[in-house]
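Of the protein chains in this complex, one is absent; all others appear in place.
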Amino acid sequence: MVIKSPQFHARLHRAGEAWQVFARNRLALVGLGLVLLLAVLALLAPWLAPFDPTQGELLSTRLLPPSGTHWMGTDDQGRDILSRLLWGSRITLFIVVLVAVLAAPIGLAVGTAAGFFGGWVDQLLMRLTDIFLAFPRLILALALAAALGPGIENAVLAIAITSWPPYARIARAETLSIRQADYIAAIRLAGASNRRILFGHVMPLALPSLIVRVTLDMAGIILTAAGLGFLGLGAQPPSPEWGAMIAAGRAYVLDQWWVAAGPGVAIFVVSLAFNLLGDGLRDALDPKGSD
Amino acid sequence: MMRKFAGLVASLLLTVIGLLAVTFLIGRVVPTDPALSVAGDRATAAQLAAVREDLGLNRPLYVQFGRYVAAVAQGDLGASLLTGNAVTSDIARVFPATLELATVGIVFGAAIGIPLGVWAAVRRGRLADQLVRLMGLVGYSAPIFWLGLMALALFYARLGWVGGPGRINVGFLYSVEARSGLMLLDCLLAGDWEALRSAASHLVLPGALLGYFSLAYISRMTRSFMLKELSAEYVVAARAKGLSEARIVWRHALRNAAVPLLTVVALSYAGLLEGSVLTETVFSWPGLGQYITNALQSADMNAVLGGTLVVGAVFIGINLLSDLLYRWLDPRTR
Partner (left out) sequence: MPLRRRHLLLSALPAVLPAVLPAHAQTPRRTLVQAMAIDDMISLDPAENFEITGSELIGNLYERLVQFDLDDPSRLSGQLAERWTVSADGRGYDFRLREGLRFASGNPLTAAEVVYSLQRAVRLNKTPAFILTQLGWSAANVAQRVRQTGPLTLSLSVREAFAPSFVLNCLSSTVASIVDQRALQARPEGWLRRNSAGSAPWVLRDWRAAEIVVLDRNEAYYGAKPRIERAIYSHVKESSMQRLMLVRGDVDVARNLSPQDITALAANPQIKLTRIAKGTVYYISLNQKNAYLARPEVREAFKWLVDYEALGTTLIQGIGRPHQNFLPHGLLGASDAAPYRLDVARAKALLAKAGLPEGFQVTMDVRSSQPVQGIAEAVQQWAGRAGIRIEILPGDGKQTLTRYRARKHDLYIGEWGADYWDPHTNADTFARNPDNSDGAAQQPLAWRNAWAIPQLTRETDAALLERDTARRAADYERLQAQFREQSPFVMIYQQQQVAAARAGVEGLRLGPTSDTTFLAPVSKR
C-alpha cells in the first residue's frame, strides 16, 4: 500500500533529528564513547592483555599490590587482574547484550499485546507478568541457575527470565496511551489489520522507552550476575567474569583491596556509560523528560 | 462496582496461585534432595528413603501441590522441612526484620532522593544535575556487599560511629520484649532508651545502604517528573503571574508530581523488600531474604514457598495500589 514510503521517510527524518539532539548532549556522547570503547577492548582483549588471565603462581605472584608489572595487582590465584578485566569485558558484553536481546523482545511482545488487545488477553498477560514481578528476583535467578546447572549461559537465561516483566509493563503503558491516538483510528479505518497496526505502528512507538529502560538496567543486570556469583552460581571458574571476581574478592576487601576494586570500578564505569547513553537516548527521543 | 471488586479479587487469587505454582515447580526442579538436607550426609540410603516418605515427597507432584494450596487457604504454611518449625512462626520472626530494614531504607532514599531529584531538575544540564546523577549511579552500580563491607570497616570498625552486624547489641538480648518484631518499636514500647540507641545504631548502616541503592532510581524519577511538570503550561502562567520560583517548584510542581512519585516510591519499597538478601548476608541481619535463600539452598521448599508467598503478596498488594492510583490519575488509561 501507499502508506509505507512516506512513513519510512518520516521515521528517517525523526531519527535524524533525534541524533542531532543526542549529539549536542556531551555526556551522552561520553556514554556512547565509553560503550564503544568497551566493545573495542572486548574485541582486542587477546592482544591487549599483558598476561594469561587464567594462569598464576600461588607461591610467587599471589595477591601482589598494583605495580609496574601488574597495573591492577594480582588475585588470590596469582592471576593478573588487568588481563582478567580485559578478557572479562567480553563476558560482560555477552551477558548484557544477551539479556537485552532476550528480555526486551519478550517484554515488548507481552506488553504491547496486553495493551493493544485489552480484555482477557490483557488480564492473562498481566497476571503472568505480575507473577514474575512478585517473585524475589535474585531468588528466582538463583533457583533457575541451580536448576539449569552451572555456566554463564544458564545464568544469563535465569537473569533474562527475571528481567522481562518491567519491560512488559512499560510497553503496556506506552501502548495504552498510543492506542487511543487519532491516527491509529485512521489507519484502522483505512483497513489495516491488527497485526500490521501492532507490528508496524504500536511496537515501533513503544520501542524508544524500552530501549532507554534497558540501557538503564545494564548495571543491574551485571550486578545480578555478580550476586549470583556471591551466592554460589554463575560463571564457572576460572572464567574472568567481573561479578565472580568481585564475589571472590570480598574475602580480601580489608587487606588486599585491589582484588575487588578492579572489577568494581570496571562495573561502575560500564554502568555509568550505559546510564549516560540511556539518558541521552531518552532526552533525544522525548525531550520533555517523561518516563 | 461489585463486579469490578469481584474481578479484582479473582485476578489477585489467580496471581497468587500462579506464584505458588511457579515456586513449587522450581522447588522440584532444583537438584538438591531435601531429604538429604534433613538427614545429613551420614544417613544411609534406607534412612533417606524413610525421611523422604515422612516428608511426603513420594506422592505425585499435583497431589503435593493440591494439599499445599488447601493448607495455605486455611492459613497453614506447613512446617520447615529442615527444622520442623512452623513456617508461619519462622516468617513472623524474620519478616519484621526485613520490613524494618526496608522501611528505614526507603525513608532514607526518599528523604534524600526526592530533594536531590528536584534540585537536579531545576539545575538541569548543569554541574549539579550531573553530580546528582553520579551520586545515584554509585549507589546503584556498586556491589552492595562491597559497599557494605567498606562502610562497616570504616564507620564501625575504625570510627565506631555505628553499630556492627546484627540488629542490636547482644547485651540487650532479653531486656526488650519482641512484641511487634520491629526492634525500634519494641524498644520504644519497652521504654528502654539504651536499647533504642543500640538498635538505631545497628539500623543506620544497612538502612542507609539500602536507601542509597534506591536513591538513584527515586532521584531520577523525581527529576523526570519534575521536568515534565516544569515544562507544563500552568508553570509558564504562574511565572507570568510573578510567583517565586521556589514556590512554583515546591508548592505546585512537586505537588503535581507527588502522586506518580508516590507510586515510584512504593515500587522501590517493594523492590527493597525483595532485594535485601545481599545486605542481610553482609550485616548478619536475620531477615526474610536470608531465610528464603538458606531454605532454597537446602531445598526446604515449604520455607521457600512460604517466604515467597509473603514477599509476593506484599509486592502484588503494592502493585495493585499503584495500579489503582495510576488509573485514577491518568484518564487515558481507562
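Labels A and B are assigned to the chains in the order they are written; within every chain, residues are numbered from 1.
Here, contacts are C-beta pairs under 8 Å (C-beta built on N, C-alpha and C of every residue); 3 or more make two chains touch, one makes a residue touch a chain.
In this text, all values refer to a predicted model and were calculated from it rather than measured experimentally.
Engineer: Give the residue, chosen from B:G7, B:G40 or B:G125, that touches the chain omitted from the document.
Structural biologist: B:G40
Engineer: Identify the residues of subunit B touching the omitted chain, counting contacts across the whole complex.
Structural biologist: Its contact residues with the unshown chain are 30-33, 36-47, 82-85, 90, 93, 111, 115, 149, 152-153, 156-157, 160-166, 169-171, 173, 194, 196-198, 200-201, 204, 250-251, 254-255, 258, 281-284, 286, 290-291, 294, 297-299.
Engineer: Need a quick check: the contact residues on subunit A for the chain that isn't drawn.
Structural biologist: Answer for subunit A: residues 54-56, 58-59, 62, 76-77, 146, 149-150, 231-234, 236-238, 248, 250-256 touch the chain left out.
Please note the rule applied: only the chains that are shown with their structure count from here on.
Engineer: With centres defined as the mean C-alpha position, give me the subunit A-subunit B separation in Å.
Structural biologist: Inter-chain centre distance comes to 23 Å.
Engineer: Per the contact definition, I'd like the list of subunit B residues that touch subunit A in the complex.
Structural biologist: Its residues touching subunit A are 11, 14-15, 18-19, 22-23, 26-27, 29-32, 121, 130, 133-134, 137-138, 140-146, 149-150, 153, 221, 223-225, 227-228, 231, 274-275, 277-278, 281, 289, 292-293, 296-297, 304, 308, 311-313, 315-316, 319, 332-333.
Engineer: Could you list, by residue number, the parts of subunit A that touch subunit B in their complex?
Structural biologist: Per the stated touch rule, the residues are 27, 123, 127-128, 130-140, 142-144, 146-147, 173, 176-177, 180, 219-220, 222-223, 226-227, 230-232, 243, 246, 250, 253-254, 260, 264, 267-268, 271-272, 275, 279, 288-291.
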